[in-house]
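For this view, one protein chain was removed and the others were kept in their places.
First chain written, first letter: the chains are A and B, and each begins at residue 1.
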Amino acid sequence: MAQAVASPLQSGFLATLRQDRWWVEPALVFGSLSLFFGWLTISIFMDFGPIGHYKVEGTHFLTPVYEPTWLSAINADWEGAWYLSPAFIVLVGPVPFRATCYYYRRAYYRSYFLSPPACAVGDLGKSYKGESAFPLIMQNVHRYIMYVALVFVPLLWIGAIRSFHVPGEGWGFGVGSALLILNAFLLMMYTFSCHSLRHFIGGGLNCFSCTAFTRARKRVWDYVSIWNESHRFWAWSSLLGIVLVDVYIRLVANEHITDPNTWSHF
Amino acid sequence: MSETAKMRVFRGDTESGDWQDYEVEVEEGQVVLDVIHRIQATQAPDLAVRWNCKAGKCGSCSAEINGEPRLMCMTRMNLFEVGEQITVAPMKTWPLIRDLVTDVSFNYEVAKTIPAFKPREPEADGTYRMMQEDVERGQEFRKCIECFLCQNVCHVIRDHPENKPEFAGPRFFVRLAELEMHPLDTEDRLELARKDAGVGYCNITKCCTEVCPEEIHITDNAIIPLKERVADRYFDPIRWLGSKIFSRR
Partner (left out) sequence: MVDYERHDYDVIVIGAGGAGLRAAIEASAQGARTALICKSLLGKAHTVMAEGGIAAALGNVWPQDNWEVHFRDTMRGGKMLNNWRMAQLHAQEAPDRVRELEEWGALFDRTGDGRILQRDFGGHRYARLAHVGDRTGLELIRTLQQHAVHNGIDVFMECTVSRLLKDGNRVSGAVAYWRESGNLLVFNAKSVVLATGGIGKAFAVTSNSWEYTGDGHALAYWAGAELIDMECVQFHPTGMVWPPSVRGILVTEGVRGDGGTLRNSDDKRFMFDYIPDFFRAETADTIEEADGWYEDKENNRRTPDLLPRDEVARAINAEVKAGRGSPHGGVFLDIASRRSTDYIRRRLPSMYHQFKQLADVDITAQPMEVGPTMHYIMGGIRVEADTAATTVPGLFAAGECAGGMHGANRLGGNSLSDLVVFGRRAGLGAAQDAAAQVTGPEADDAQVEEIFAEMRAPFGREDGEGPYDIQRDLQETMNSLVGIIRTEHELLQAREQIDALKQRATNVSVYGHQQYNPGWHLAMDLQALLTVSEATARAANIREESRGGHTRDDYPGPNDTDWGTRNVVISQGVDGAMEVSTSPLPEMPAELKELFEE
């Protein structure tokens, strides 16, 4: 008598009744993330080749991927050691910050892990423990990495501002320098809209009104909350920004194009 | 003016089930629930559907319309192309009772496991003082109408029913966050959030937020803050290192 329940409520990978083009978003995210992070991965190793110069000699016109340049000093002592690229500095702050970012997690869990690829579409994988077990439980370090990432915000601003000064020629203005400012701004907004920062500033409080200090924190929290609503926007715009600025500066530094500016040096 | 809609409705019970097609007259301004009611009144008097207020306030008529979890009473028919086939299925995550009605008792069981609100002592006059800015976060969470669409769409239990004993689901993270942020509450529920409620299972893919008919920012305002509070206590690397060193001694 009893027959098996027919297909409509089936489970399994990609099972869905959705009729819209739900796969467009994860596909776009997959493509864009692969492209941008792929380029940045190449960039941190690439201090050779036709666009190997990441800095205009004698200036502070430097791709932000290599900011700050603290590792260069060690590198100089370490002749030919390409594997200690000065850009490895990003591995202590910006890279893990983005890797554990709540927005990027959403993005890559959906588009790379397919867990799930879209809402009400069957996810990939037999068993699922999410971030409750190793290795993904490590995502909980996001906040502590956020503290490190915060240090990079003033460093990038300093780098960007310094680019307006060319030794021997003095202060001036150039398109590349303006781009560095934009880049520092986007990275700052990405950092300032972080969920962990939002918690750190005020989200962890249960009483905003209790003391003058908590009231002050509430006011800042209100701002961070507004920025946080656009965290996705800041994540994408700052990522796109750093890729474009990196490419632009390499093109200038390797003399493929000329930066319109007020100095005669380059 | 009226048009004919092509409805494909899941009909079935615990033993068997299949799609059934209906052609129904639709009038201006009608929602999917109206159309289901018309099928009930004219073609299938025993079509089972759960509903109460028909105004998006009680959260009874949850279903999957064209595969998307929604309230039938808040899904207007003019959302769809004229002549488009519209499928209406019960929520997938819960055991089927009949047709569009599912057994949502899981949620009521989880509700019982959350320790009750425990207020601190009142002021001298026997009443409490709370400032508006301190209750606003909780008020957002208390908009929840318990439609359980967030629970239904969450892949942690939707695609992995074996996780149900270890995972409370978005609705109850909202509840936990509400209680944790309540300015008067004195109970500690963080251990529960981490362990028994399994907030770690959530991989913040935000489907709960996408389907919430009350537009509660479930992920950003409830789940992530809970994760951060859990991180404060259980995943602080300095605290962790300290506890390792001290436990060794």
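To be clear about the criterion, a contact is a pair of C-beta atoms (placed from the backbone, for glycine too) under 8 Å apart; a residue touches a chain by one contact, two chains touch by 3 or more.
What you see is a predicted model; the values in this text were computed from it and never measured.
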item	value
Which displayed chains the hidden chain touches across the whole complex	B
Residue of B:104, B:168 or B:230 touching the missing chain in the full complex	B:104
Hidden partner chain, touching residue among B:31, B:89 or B:211	B:31
Sites on chain B contacted by the missing partner chain, in the whole complex	13, 27-31, 34, 40-41, 45-60, 74, 76, 97-99, 101, 103-104, 108, 111-112, 116-117, 119, 122, 126-132, 135, 138-139, 142-146, 179, 182, 185
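We adopt the following convention: only the chains that are shown with their structure count from here on.
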item	value
Centroid spacing, where centroids are CA-atom means, of chain A and chain B in whole angstrom	32
Chain B - residues contacting chain A, complex	10, 12, 15-19, 64, 66-69, 87, 89-90, 92, 96, 131, 133-134, 153, 155-156, 158-160, 162-163, 166, 180-183, 185, 198, 200-207, 210-211, 220, 224-225, 227-232, 234-237
Complex contact set, residues of chain A against chain B	1-6, 8-9, 11, 16-20, 102, 105-106, 109-110, 113, 115-116, 119-120, 122-123, 127-133, 136-137, 140-144, 195-196, 199, 203-204, 206-209, 218, 228-229
